[in-house]
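Note that one protein chain of the assembly has been removed; the remaining protein chains are unaltered in position.
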Amino acid sequence: MTAYSFEVLVSLKPGLSDPQGRAVEGSLPALGWTNVADVRVGTHIRFTVDAADEPAARAQVAQMAERLLSNPVIEDYRIIGEPSL
Amino acid sequence: MTAYSFEVLVSLKPGLSDPQGRAVEGSLPALGWTNVADVRVGTHIRFTVDAADEPAARAQVAQMAERLLSNPVIEDYRIIGEPSL
Amino acid sequence: MSATTPRVGVITFPGSLDDRDALRAVETMGGAGIPLWHADADLHEVDAVVLPGGFSYGDYLRCGAIARFARVMDEVRGFAARGGPVLGICNGFQILCESGLLPGALIRNASLRFVCRPVHLRVERSDSAVTRDLVAGEVLEIPVKHGEGQFVARPDELALLEDEGLVVFRYASQGGEVDAAHNPNGAVAGIAGVCNRAGNVVGLMPHPEHAVDPDVGPVGGQPLFSSLLAAAMARV
Partner (left out) sequence: MVAIEEPLHRQLGLHDDELEQIRGTLGREPNRAELAMYAAMWSEHCSYKSSKVHLRTLPTEGPSVLVGPGQDAGAVDVGDGLAVVFKMESHSHPSAIEPYQGAATGVGGIVRDIISMGARPVALLDPLRFGPLTEARNRYLLAGVVAGIGGYGNCIGVPTVGGEISFAAPHSANPAVNVMCVGIAPADRLVTAESLTVHEGSLMVLYGAPTGRDGIGGVSVLASATLEEGSGAARPSVQIGDPFAGKLLIEASLEMVERGLLEGLQDLGGAGLSCAVSESAARAGMGAALQLDHVPLREAGMEPFEILTSESQERMLAIVSPERLGEVQEVCERWGLVSTVIATLEPGRTLRVEMGAEIVAEIPAPSLVDEAPEYERPMTPIEAAANDDPTFVPYHGDLRDAFVAVLGSPNVASKRWVFEQYDSIVQGQTVESAGGDAAIVRIPGTLKAMALSTDGKGRFGHLDPYLGAAHAVAEAARNVAVTGGTPLAITNCMNFGNPERPEVMWQFAESIRGMCDACLAFETPVTGGNVSFYNESGDSAIWPTPIIGMLGLLQDHRLRVRAGFPTPGLRIYLLGETLPELGGSEFAEVLLGSIAGRPPALDLDRERELHEMLQAAAHDDLLASAHDCGDGGLAVALAESAIAGAQGFAVTVPGDLPSHVALFSESASRAVVSVVPERAGELEELAARHEIPCTPIGETGGPRAVLDGLFETTVDELRDVYEGAIPRLLGEAP
């Protein structure tokens, strides 16, 4: 078994209001940044999975993202393997 | 000017307790996932920056991450350019 | 307690906070409050189920995201499918949405701040499990207290929800007007509570269990509990 590192990035679906994103965007001009747009704030979950191989690990991560880490009614997710951090 | 897309991933500094990560990790075995460890939950901010070139845009994003998007007292951040999403 | 007193179960999840308050409200309104435990595979023959407010699992990750996997939720799903009355209050509402028993989802308040204050609700339909003692258009005073109570749904889902009349409560003025000034969290279309198609599963963000005792607050929650008890009674 090997420990594989993953990150799952979860964000609200396009078209849904994003109060945190709006707040960040609203505070930027006062700090002198007027050239930023489309701010969306989401969640970012990092963890390791023990698995026989990478595809097995990745399949499990997709399941976890689908069932627990995101709410498919309002959120999309994206998986990143082996982060550089 | 070109619009560059960025993502900033913000997470608690290593060593700090991450109650969210601990709670998520604690819930996994009941869902049948017993091979997951080191869960850390953070924030993920996506946006576009209008800039003359990529290095200029990236420099600004670093400043934004430092001053607004993360809380340097307790958080680290990482910048990803041009996400595939 | 007579044999015909309806039994209303209140589930305690780790992090539930208003579970005792919901049990007390049930008793105040003449029902028998039955504590239920999240890890139990048993609803103890209750006639109605309340998922109370609070911060189950700290609201970590997303409100209700972890609680929906609790063992007792399998029983709640079966109970709801058989037409049993189910009421989700605040965190309970969030858990029902996460479980797919109710449409939509709840996200951070538009203000990004927790808000605790009395609000007015306009009743939108009188045939759900908690509004059968009410008529549409009535206005009730009930407190809210939440940080993540902004109801959202995808545009297509929202249209369907409105078409099918699944909205049970909207935030309104004392006179019944639905507008931004009386919306405590930015909920789309002022939606404070919704139900499933059959009307037996209802969720709302405001706290009717904190609106039955006139010594400590408004009393707009009384008709919701009397309706719930009537719905439960129908099953005794």
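Here the chain labels run A, B and C in written order, and each chain numbers its own residues starting at 1.
Assume a contact is a pair of C-beta atoms (placed from the backbone, for glycine too) under 8 Å apart; a residue touches a chain by one contact, two chains touch by 3 or more.
Just so we're clear, the structure is a prediction, and the values are computed from it rather than from any experiment.
Peer 1: The chain left out here touches which displayed chains?
Peer 2: Per the touch rule above, the missing chain touches B, C.
Peer 1: Sort through C:A81, C:C116 or C:A159 and give me the one touching the missing partner chain.
Peer 2: Candidates C:A81, C:C116 or C:A159; residue touching the omitted chain: C:C116.
Peer 1: In the complete complex, which positions of subunit B touch the hidden chain?
Peer 2: These residues of subunit B touch the chain that is not shown: 12, 15-19, 22-23, 26, 71, 73-74.
Peer 1: Considering the whole complex rather than only what is displayed, give the residues of subunit C touching the chain that is not shown.
Peer 2: Counting over the whole complex, subunit C touches the hidden chain at residues 14-15, 17-18, 20-21, 24, 53-55, 57-60, 113-117, 143, 145, 147, 207, 209-210, 213, 215-217.
In this text, only the chains that are shown with their structure count from here on.
Peer 1: Centroid from C-alpha atoms only, then distance subunit A to subunit C, rounded to Å. What do you get?
Peer 2: Centres of subunit A and subunit C (C-alpha means) sit 30 Å apart.
Peer 1: If you average the CA atoms of subunit B and of subunit C, how far apart do the two points sit, in angstrom?
Peer 2: 34
Peer 1: Among the residues of subunit B, which ones contact at least 2 other chains?
Peer 2: 24, 27, 31, 41
Peer 1: Which residues belonging to subunit C are in contact with no fewer than two other chains?
Peer 2: Where subunit C meets two or more other chains at a single residue, that happens at 61, 66, 69.
Peer 1: Show me the residue ranges of subunit A that touch subunit C in the complex, using the header's touch definition.
Peer 2: Spelled out, the residues of subunit A in touch with subunit C are 12-13, 15-17, 19-20, 22-23, 43, 45, 68-69, 71, 73-74.
Peer 1: Could you pull out which subunit C residues touch subunit A in their complex?
Peer 2: 61-62, 65-66, 69, 97-98, 100, 103-105, 107-112, 150, 152-155, 157, 186, 188
Peer 1: Inside the complex, what are the residues of subunit B that reach subunit A?
Peer 2: For subunit B paired with subunit A, touching residues are 1, 3, 7, 9-11, 21, 24-25, 27-28, 31, 33, 35-51, 60, 64, 67-69, 78, 83-85.
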